[in-house]
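The complex appears here without one of its protein chains, the remainder shown in place.
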Amino acid sequence: MNRALRLIRRRLIASIPVLAIVVLGTFFLLEAAPGDAVDAYAASLGGDAGLSADLRAQWGLDQSVWGRLAAYLYALAHLDFGRSVIFSRPNLDVILERLPNTLLLMGSATALSFGLGSLLGIWAGAKPGSLRDRLLSVGSLAIYAVPGFWLGLVLIVIFAVQLRWLPLSGIETIASSKEGFARAGDIALHLILPVGALGLIYLALYLRMMRAGMTEVWRTDYVLAARARGLPRRRIVLRHVARNALTPLVTMLGVQSAAMLGGSVVIESVFSIPGLGRLAQESVAGRDTSLLLGIILISAVVVILINLIVDLAYALLDPRVGASEVQS
Amino acid sequence: MTLLRTPTALLGFTILVVLALIALLAPLLFPADPLAIAGPALLRPFQDASLPLGTDRLGRDVLAELVHGARTSLLVGLAAAATSIIVGSVVGTLAGFIGGIVDEVLMRITDAFQTVPGFLLALAFVSVVGPSLPVVVLAIALSAWTGPARVARAEVLSIRERDYVAGARAIGMHPLKIAFREVLPNALPPVLALSSVIVAAAVLTEAALSFLGLGDPNRITWGGMIAEGRAVLRSAPYLSIIPGIALVVTVLGVYLAGEGVVEASAARKVRA
């Protein structure tokens, strides 16, 4: 356990400069943006010149770039994420309200693509080069090549509009006052389509990795030996081949977490899910610098934590990995 | 040829060659401006021989758009892949070869870019700078260069201890010259293997950006066509299905061909 703690500490220290780069980069990117929060707001409003000036003063946009950066960093050091100009509420409240929805979507989609992907990968890799192997491989790639928003829209038309099996959008039935299990069931029902759309896209990744890994393992000596011993094929596939091919997939989970988070932006928009991705889009459109900074910072933290968890799990499963990490 | 050994790799290369031909010949096949209004709006496919795939919301020729779209979509994919591989391998080589504080700084920057969800970054970048083709390419490269950087660094770390590098040092070659003349070329093959993934992802990212209204309005891309077509997804589904199929075929082609290259090089290694 001591080893795990050291790993955590190392990672946390390493993440500080990373987060600092992220904050500064995002801040200056948004500074370079033409138009500020007042311009974005004025688009829905009209009004005279005095009104825009009044709003700029009210929202603290009339200070210099450095003044605002200093103020932001000072607040951040005190774990204060500032106030959102588009929601006129504290950024952290706004973000934490949306974060669970995104994590739920991401988590379920990851489980789907990882679970189904590796299962199908085993099925395909059990007989490398067979017709079913080729079909699965190319078929999953074809889904991967479909833009996520399009897949989402088509799923909506089929399952929500035509068949009416599933709710169309949102995270739960609105204003339903459901509680406990009923509410959980309701949310699960709402998640089926978006999770399907997001998960199916990344399915190919795990399927192909699993399959490729299995193909490698088939060639290794001990599998050849097992075959020579005349063990049942099913047993060889599951016990020897699949098990060894599974480990690299676990590391992929961490790497993919950032991509999943990015992919959820579009899916949240299509399915009207109030998540972090949609919030990010709104904050960019509204030039809400501090809100977008908060979102990017929080998602970076999420990605770092997921990677840490994956590595920890990996280290605990496979002693060699953790050892070398700590020694180096 | 080893490259074309497997049927899937053969399929991949065939697709790519056909696509490349279409993209190159687009100005000859459809010399007129593909954005010009060519007929009545929302003409269905296979109704009019002069407009075989029908027309879009404004009456533009879908086939001409599709063919010209191949140009831009492939251009975006290739340009984004080239940019990220060049940037990535330079950063990776410098980090791996110089080591020490430079390595530390460069790798933390790489971490930072890898930590921020790539699509979020691209979204913010394009919204801020304004959508045009070079900006879209840069936005995609912004999140895609980290993979090549990591692979290049790992390769360089193993190469820099080899004899010929030591030899170059001994004859007093400038370290940067060694890095880019001797080390980088040898580190490149595994980096290039990433290109198919990057091209495929770039084509898809461009489509997603167009969907959110962040495509270049002066150019036709398949992503833009799909995005345009979704308003009429129910009444004129062909407008999003046709470019959608083109997109799927392209990404499939790029991926399968890329895999063929990897398999072939693996086979060569085994023989060597």
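Labels A and B are assigned to the chains in the order they are written; within every chain, residues are numbered from 1.
Note that in this section a residue touches a chain if its C-beta (ideal position, glycine included) is under 8 Å from a C-beta of that chain, and two chains touch if they have at least 3 such contacts.
One rule holds in what follows: contacts and distances are computed from a predicted model.
Peer 1: Of the candidate names "Bifunctional protein PyrR", "Paraquat-inducible protein B", "ABC transporter substrate-binding protein" or "4Fe-4S dicluster domain-containing protein", which one corresponds to the UniProt protein name of the undepicted chain?
Peer 2: "ABC transporter substrate-binding protein"
Peer 1: For the chain left off this view, which of A:Leu200, A:Val270 or A:Ala315 is in contact with it?
Peer 2: A:Val270
Peer 1: Check each of B:Ser127, B:Ser143 or B:Ser195 against the chain that is not shown and name the one that touches it.
Peer 2: In the complete complex, the chain left out is touched by residue B:Ser127.
Peer 1: Which one, A:Pro167, A:Pro194, A:Gly213 or A:Gly294, makes contact with the chain that was left out?
Peer 2: Counting the whole complex, the residue in contact with the absent chain is A:Pro167.
Peer 1: Extract the touching residues of subunit B with respect to the undisplayed chain.
Peer 2: 33, 35-37, 41-42, 57-59, 127, 130-131, 213, 215-218, 230-236
Peer 1: Taking the full complex into account, what residues of subunit A touch the chain not shown?
Peer 2: For subunit A, the residues touching the absent chain are 33-37, 39-52, 58, 85-88, 94, 97-98, 153, 156-157, 160-161, 164, 167-171, 174-175, 269-270, 272, 274-275, 278-279, 284-287.
The rule is short, and it goes like this: only the chains that are shown with their structure count from here on.
Peer 1: Which integer distance in Å separates the CA centroid of subunit A from that of subunit B?
Peer 2: 22
Peer 1: Considering the complex alone, what residue numbers of subunit A touch subunit B?
Peer 2: 14-15, 17-19, 21-22, 25-26, 29-30, 32-34, 134, 137-138, 141-142, 144-150, 153-154, 157, 258-259, 261-263, 265-266, 269, 277, 280-281, 284-285, 292, 295-296, 299-300, 303-304
Peer 1: Quick one: in the complex, what on subunit B touches subunit A?
Peer 2: Against subunit A, subunit B makes touches at 7-8, 108-109, 111-112, 114-120, 123-125, 127-130, 143, 200, 204, 207-208, 211-212, 223, 226, 230, 233-234, 240, 244, 247-252, 255-256.
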